[in-house]
Structure formats: C-alpha cells, structure tokens
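Removed: one protein chain of the complex. Kept in place: all other protein chains.
Up next is subunit A:
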C-alpha cells in the first residue's frame, strides 16, 4: 500500500514485543515518509505507546527490523534515538519547571564563555533563535513552570527541532491544551511538515486527525490493521477498524418520553462572568451542555453540585430548593457529579476499587457509623457487574485500572448512591472506544430509569448522539437550545463560536 517511488524515511517490519505473557506488539509494520503527518490510532492497549517507546530507545523490540533511510538500525537508548534524529514529545514533559525557558533549551549543552563560565548572553540568543524557528512568541527568560502546558509543549518542540530531529513523534499533544493553544500547535506541526520533517501523530481526537494527517495507520490488540490515505476514508471507517466492529448503535439512544422536571436551575451566576444560566432537566431526559472550552459549562455544572459557590440563582430538585453550600448538601438532595478530571477530583488512586466505589454511600447501609462491610461489598459487586468491571479488581488500587475502567468506577460510586440527578462532566475524555460505548449505554439506562442526566461534552458527535436536547453555551451563557434529533455538528459549532450572530445576525435572523 505504500506508493511506488516514495521511499519511506522510517520503516518498521514485523516488530514484536512481549511483556511477560502479554503480546504488546505482534509483528507490526509501519512506515513514515519525509514531509508527512502520519496519524497512529487505536484504543488504549492497542500497542501505540509500546511502539513509540521502542522508537524512543526506552525499550527494545524482541524481533523485527527498523530501517532508517533503507538501512537497518538499532535504537538501544534514548541517546541513540536522538542521534538518529528521532524526538518524542510525551504527554508528560521532560523539562525542568523551576528553570527558565532558555536554560531548558540549553540543558546539557550549555554554552560557555572563554573563562569556562556559563555564557548567558549566548544562551539567550540561541533560545530566541530556537523559539523563532517554530514561531513561538515566548520570552526565554521566563521560568518554564509559569507557562501554560501548551507553551511548555512548544518549548519541548523547539528543543526537538533545534536538535535537528527529522522524525518527531507527538503522543496526545493536545490533551492538556486549550483550543487556542491547540490551534497554534497545529500551525507549528504543519510548518514542520512543509519543511520536510516526518511526524507521527498519536491522538484519540478524530477531528484533529482529520485536520492534520496525510495518512492514518490503525493498530488493534497489538496488531497492525491497515494504513490508508486520509482522503480515502471517513472517521466511521477508522472507528470500525479500531474496534473491529461496526458502531451503528454506539450511543444507545432509544425513543424516550421525558417526565416531570427534576432539576430546575434559575439564574445561576458565578464569578468569572458565568451566567446567569437557567436550565431544566426532566426525568428520563439527557441534556447536554455544549460549547467551546472556557464557555462556562464546567463552571455551571460545578455550581449546581455546590463544588463552587454560586453568587446568585437557585437550584431545585423535584421542587425542593437545594441550598447548595457544598457537595454534601447537593448529594443529600439527590444530585451526583462525575467531575471533569477523574484522577484529581474523583479517585483515590492508592485505595481499592471497592473503597472508591463505596465512599459515596457508606451511610446508606446504616450501622450508626459502623461499616456494614458484607452489605457494602455486596452492593459494590452489583455495580461492578452492571458496569462490566472485573470483580477481581475489587481489592486492587484504582490507579491500576485503565482510564475507561477508572471512569466506570467513578460512575459506579454514584450509581450505587442512586441519585436522581446525574451531572457528568466530560464522561468519556481519555477513554477508549469500548468503554465509551459502555458509558453511553449506562447513560441511556439511567434515562430509561427516570433519572435526570446533565452531560458536559466537548465531543460533538457524542453530545448530539447521547442527548435529547443540547444547550449551547458561549461566554458564560446558554445562547441556544437545539433538538438533538435534528441538530448537526455545524449547528452546534456555529452557536458555540458565535459565527451566526456575527455574520447572519440581522433583523431577519
């Protein structure tokens, strides 16, 4: 499938890697040309990161060949990878936050003056030059830790470029970036491609893959599935290749007839120009808050739950006002929230899965403060089965679970509590397609059971697919309500970005 006449810069043939009894990579092929962006896709555990670690020299393959410019090479250490011109930009950055940008860029190769002392002038000049090469307007005298994650990532790319990397591997580079930072990163990547670099782009985000990639390779279960020119395929094709089956019914949305209003939010106002926001969610209804990052969706969700203090407005559940002075009051009123960041805000990574799930509803089992351990364990098992979590995980630390299973554990906590209102903030972020589908199924089940579900989602197909109504937020307010059955991604984006208001916003609108 490689085009005749285009010789690949890098070629992997039959690369195999085994960890204990697990075959992480099973004879995979991969080729990369100069001047292309090649997206590597697959579910978590498909073998993408293993392949990247082999390229980075962090681990060694068991068998197979690595060809660079047609000649077989060995990559035995990160230093050798660097010598071959291969640079990896990880999600976790390899930089020193307490040092300045210039010091980071010069790390290990600090310029000296003729007395052998550090030549700060030369260091700054070269830092300016390196940053200018990728068009990053960053002051090299600033301390790296003060910069946003996106900026820090640019510094890392500047370092890779300055080390004459010909092959750049980006592993989920936009996971922690704001929209604006991501856009700038896209520009930098596209410029590098134009300059002849070869880029491997690992991402779960279909839209950015579609925007950037020239070719797409899919791995599944450690095996090579296919490589296609991006122009020849559609996103559903890629998803089918990733999961090995069709996803017609991914969202599990059946016909629903919402009942009475359960969650009623009036004029909720928060700091940072959020609100006033009013919204209602009915029993058996899924409502999605859509909008760009920074539109105030998470802020609204957190204020309803009492995680942040609202400056004004009221929240009512089943007609009873909630004085949401904190999450405890909200929980007592029947509201549950799965927060945006499961590791920082929801999970106890060292604690067992059982403890993580049970924590939200310990008092429901009575016993006047003494744990009813048998009953609690029984109830935890019920939820784990319901969410298809392996029961053998019960006593394991939550930190050992995959992202998808961690998210299911957080969901299990609130399912066990049997709350009337569920607020799910980005419930499928960083979750593989298989777990996503299961989470959608649970959302559908909850609605069918008469719960009111409010979802914050940045994934447009998901937002439309799982909900009954979409509330589009912009600049802290709900600007539009859309019916999910008729709404398109374009509709949502137009309202989210305010394009409609600016271009077509006449008296006839």
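The working rule: contacts are C-beta pairs under 8 Å (C-beta built on N, C-alpha and C of every residue); 3 or more make two chains touch, one makes a residue touch a chain; residues count from 1.
Everything below uses one rule, namely that contacts and distances are computed from a predicted model.
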{"item": "Omitted chain (choose from \"Serine/threonine-protein kinase RsbT\", \"Ribose ABC transporter permease\", \"AzlD domain-containing protein\" or \"Sulfur carrier protein MoaD\") - UniProt protein name", "value": "\"Ribose ABC transporter permease\""}
{"item": "Given A:102, A:310 or A:337, the one touching the chain that is not displayed", "value": "A:337"}
{"item": "Residue of A:25, A:243 or A:310 touching the missing chain in the full complex", "value": "A:243"}
{"item": "Candidate in contact with the missing chain, chosen from A:270, A:434 or A:476", "value": "A:434"}
{"item": "Sole contact to the chain not displayed, among A:258, A:360 or A:427", "value": "A:360"}
{"item": "Touching residues on subunit A - with respect to the absent chain", "value": "20-22, 43-45, 220-221, 243-245, 305, 307, 326-328, 331-332, 337, 339, 344-351, 355, 358-360, 362-363, 367, 369-371, 373, 389-393, 396, 400-405, 413, 432, 434-435"}
